[in-house]
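The structure's right below; bear with me while I get my questions together.
One chain of protein is taken out of this complex; the other chains stay put.
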Amino acid sequence: MRIGVLTGGGDCPGLNPVIRAIVRKAYNDKHEVIGFKNGWKGIIEGDTVPLDLNAVSGILPKGGTILGTSRTNPYKKDKGVENVKESFKKFKLDALVAIGGEDTLGVANKLVKEGLNVVGVPKTIDNDLNATDYTFGFDTAVNIAMECIDRLHTTAESHHRIMVAEVMGRHAGWIATHAGIAGGADVVLIPEIPIDLDKTCEILKKRHQRGRTFSIVVVAEGARLKESDVTKDQSLDEFGHVKLGGIGDYLGKEIEKRTGFETRVSVLGHIQRGGSPTAFDRVLGTRFGIKAVELVENKQFGQMVSLAGTKIIGVPLERGVEKLKTVDMELYDIAKEFFG
Amino acid sequence: MRIGVLTGGGDCPGLNPVIRAIVRKAYNDKHEVIGFKNGWKGIIEGDTVPLDLNAVSGILPKGGTILGTSRTNPYKKDKGVENVKESFKKFKLDALVAIGGEDTLGVANKLVKEGLNVVGVPKTIDNDLNATDYTFGFDTAVNIAMECIDRLHTTAESHHRIMVAEVMGRHAGWIATHAGIAGGADVVLIPEIPIDLDKTCEILKKRHQRGRTFSIVVVAEGARLKESDVTKDQSLDEFGHVKLGGIGDYLGKEIEKRTGFETRVSVLGHIQRGGSPTAFDRVLGTRFGIKAVELVENKQFGQMVSLAGTKIIGVPLERGVEKLKTVDMELYDIAKEFFG
Amino acid sequence: MRIGVLTGGGDCPGLNPVIRAIVRKAYNDKHEVIGFKNGWKGIIEGDTVPLDLNAVSGILPKGGTILGTSRTNPYKKDKGVENVKESFKKFKLDALVAIGGEDTLGVANKLVKEGLNVVGVPKTIDNDLNATDYTFGFDTAVNIAMECIDRLHTTAESHHRIMVAEVMGRHAGWIATHAGIAGGADVVLIPEIPIDLDKTCEILKKRHQRGRTFSIVVVAEGARLKESDVTKDQSLDEFGHVKLGGIGDYLGKEIEKRTGFETRVSVLGHIQRGGSPTAFDRVLGTRFGIKAVELVENKQFGQMVSLAGTKIIGVPLERGVEKLKTVDMELYDIAKEFFG
Partner (left out) sequence: MRIGVLTGGGDCPGLNPVIRAIVRKAYNDKHEVIGFKNGWKGIIEGDTVPLDLNAVSGILPKGGTILGTSRTNPYKKDKGVENVKESFKKFKLDALVAIGGEDTLGVANKLVKEGLNVVGVPKTIDNDLNATDYTFGFDTAVNIAMECIDRLHTTAESHHRIMVAEVMGRHAGWIATHAGIAGGADVVLIPEIPIDLDKTCEILKKRHQRGRTFSIVVVAEGARLKESDVTKDQSLDEFGHVKLGGIGDYLGKEIEKRTGFETRVSVLGHIQRGGSPTAFDRVLGTRFGIKAVELVENKQFGQMVSLAGTKIIGVPLERGVEKLKTVDMELYDIAKEFFG
């Protein structure tokens, strides 16, 4: 068989292990693999790269994706879908493995309905993709965020400061919750629950009253204010999120003003999505890649790979894209046990 | 309530997060916590340490256990069980949380049958404890082993060598399998499957034939030889394991002799169990600690905490100690896809 | 002898190794050590902490300072100097070791002239303190910045982006230059040389012309614009630095606008000063601490410890504070060899 592979959307530690595993499994089972560059853009434009064992040698520990990525959507491009279909023919593809998030898999799902042989590999650093326990990249991001929070701890303690750490998580607070628990945060704020500034400051004041002279607040970039806290001078976007400088900077100012404690802000940003994947993400990415080829071999098109407990299974792409997976409130309750 | 806590057996990254979570949850719910030093030894001898919020401040990122540990078994000590019972009375314990592996939990299980209120928290760096998907410490060990294997890669490649990395895993090859997949090992050898030296060397020779000038072999310390490979000059212990210098050193010599490729050995040893826990282990340890207090609060004595998929549940101690959890062969098959 | 110790100014990985070494050397030589909390504030207010071997046990790998720190200056506080003198008497100090940067050592130097027995230990994460080859904290900061730049590399490459990394360095570009060389930056911008936006964009365009689809720009927080590049809409502070959002954000916008390449910004901020010190900083801090006690024992007051080649020596405090140590242009030329 001839199998095409592409990676779409934001990059993520673990993409290269997926690609390597697909190529290796295909080599073992005598298939051929063609890489398309920069997501759907590559298959639309017929921009390919050969993927044999040499091409994937040494990429396992590397972050990012050797295929490159883009946010191109064939359904939003003139003749986009047509071009994809043509590439399927031109490159004699028996199947395509689309590795990506909600957008990429949404496209994959539609293409399956148009008759193309596509399987999906879910990717979201925010861990908010449905129908899989975890995706690769998330564990690496959580570990990076945790290490940063560990570092902020020592400086917060030395200067008797509050440190606000803004972490990734546009629509779901998985990274904030995990990194908050792992980093020993005194408050964790997530998109799922509007921020109550009064309560937040109350928690921090109580903590200082019992003798602690420093605190760590972890906030997801997508966390938004409680309606009653929004004042005229805040610039909000369409989702109610603080614009300009972001929620971290806003929180830092408000907390300092309301509590009187010196407060500093650290926006972790892009460093969370780079670098060598953790063991968890390398193993998960590898298992996903192998399973994706098995789905192709079994002609289970329209499915995506998924982690269910300790097993890798196939589930309908539909289920992956039908809704966002928000934070399990039982887990958030664990974080809350350590508030203050 | 008054809750006692002890940590027994080999130390593990993640023990301190468990202790901290128990103390915090107890503080929130108005219980008192008493720490017993050095496992069962401390409760036998009445050797305690107070566990309040100050005692656990800052221990989350620390490896090891602030309580100390030992391998003392009250059932193997004169008046051991009697002394434990007396300590229960003397310290007015409503319950005891025993954190430890097969031995520690085995003792806990027996004590429950003698009428003591004990719950368990499973601990095994080797991940071979039954009735839980994972235990804390394992993810840290796998990441350390993987980083070491990454390092061995660059030196193997520069010198065109075979590097044998001996990792932990006395009875089960979980660390070898995970670290082998994550580190890109060309052969992974585990206690579950006797080593076939001919086949191993065959794989390595084939790999070199297709142009690779270096290889990485990962072997669990508990891996043993196929019966027909055992010769007179090998010193084996009662389980059929190579003694003196261990399986890693033995393999290194045999591979060099049989393949003619320069081979070096690295025995990772104790560094795998030390150091700051990963985010996965800190979160899991924290969740285990919280759940242990909930088991106590619900009087679910005779249970241990357990990870099942993404949930933390209680399961009978009996199930945890009834058998060893060996490597899932589906997972080992993933490692095998990359052999050679 | 009775020796006082304090840490002033911004915190830095390596302060705890200095404190530990002072306490250990004092213990070996039968002196007594008193710690003053939070820099000059502690000696003004008589706020002390006992410093014996137990107090410093386990602090070697910890970032920050167990003594706490502040920016209090006795010369800017009513009766500040008087209070310091009183504390010298009250606590029967034979000498004081002041660990800090330009401000702290400036105060120390003045106090010596007023007759107090003070020696200094230089501390500046920016490495801009005169009369010593390096200070502790700098190597750790450079390594953290480098690791972040490594991470930005993989995401820049996957997305074909320019990444701007803003690192510490208010008045000198040591961190930017070292981290830029170590991280493989394509442009490094430092406070010593006003930024030439045209030239910067020219370099990046040329690089893309020779086939590279991503670039890394490292900029020190204190880098400022060339006068002719300053337009009305920029908010500059008294030193000519871009305010609001900082130079990194400004550069990101300008580069994207002028080159047309997608550009993202990462402001590394506080994480650079936290966390466990590197071996270099632990060894240097330890040597500094030992030498500080030797300066006291030899009554070489008015001196500070200093690294000169591979040796630790004493130099007059005066020399340390007389001027800022800016980047060696021979070193910056090394960075420039890799521009574009």
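The letters A, B and C name the chains in turn, as written, and every chain counts its residues from 1.
The rule is short, and it goes like this: a residue touches a chain if its C-beta (ideal position, glycine included) is under 8 Å from a C-beta of that chain, and two chains touch if they have at least 3 such contacts.
What you see is a predicted model, and the numbers here were worked out from it, not measured in a lab.
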Chains in view that touch the one left out, judged over the entire complex: B, C
Option from C:179, C:195, C:218 or C:305 whose C-beta touches the chain left out: C:179
Residue of B:3, B:105 or B:152 touching the missing chain in the full complex: B:152
Touch criterion as defined above, residue of C:150, C:166, C:221 or C:254 at the omitted chain: C:150
Option from B:76, B:113, B:160 or B:323 whose C-beta touches the chain left out: B:160
Omitted-chain contact residue, chosen from C:82, C:114 or C:328: C:328
Touch residues of chain C, complete complex, unshown partner: 21, 24-25, 28, 53, 60-61, 133, 139, 142-143, 145-146, 150, 178-179, 181-184, 210, 276, 278-280, 282-283, 286-287, 290, 308-311, 328, 330-331, 334, 337-338
Residues from chain B at the interface with the omitted partner, ascending: 7, 10-11, 13, 15, 38, 62-65, 68-70, 144, 147-148, 150-155, 157-160, 163, 213, 245, 264-271, 273-275
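As a working rule, only the chains that are shown with their structure count from here on.
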Chain-level touch network, classified as line, ring, star, complete or other: line
Farthest-lying chain, centroid of Cα atoms versus that of chain A: C
Contact pairs, highest-scoring chain pair: A-C
When chain A is superposed on chain B by its C-alpha atoms, the rotation angle in degrees, nearest 5: 180
Chain closest to the assembly centre - both centres taken as Cα means: A
Centre-to-centre distance between chain C and chain B (centres being mean Cα positions), rounded to whole Å: 41
Chain A and chain B, separation of their C-alpha mean positions in angstrom: 30
Cα-centroid distance, chain A relative to chain C, in whole angstrom: 34
Touching two or more other chains - residue numbers and ranges from chain A: 150
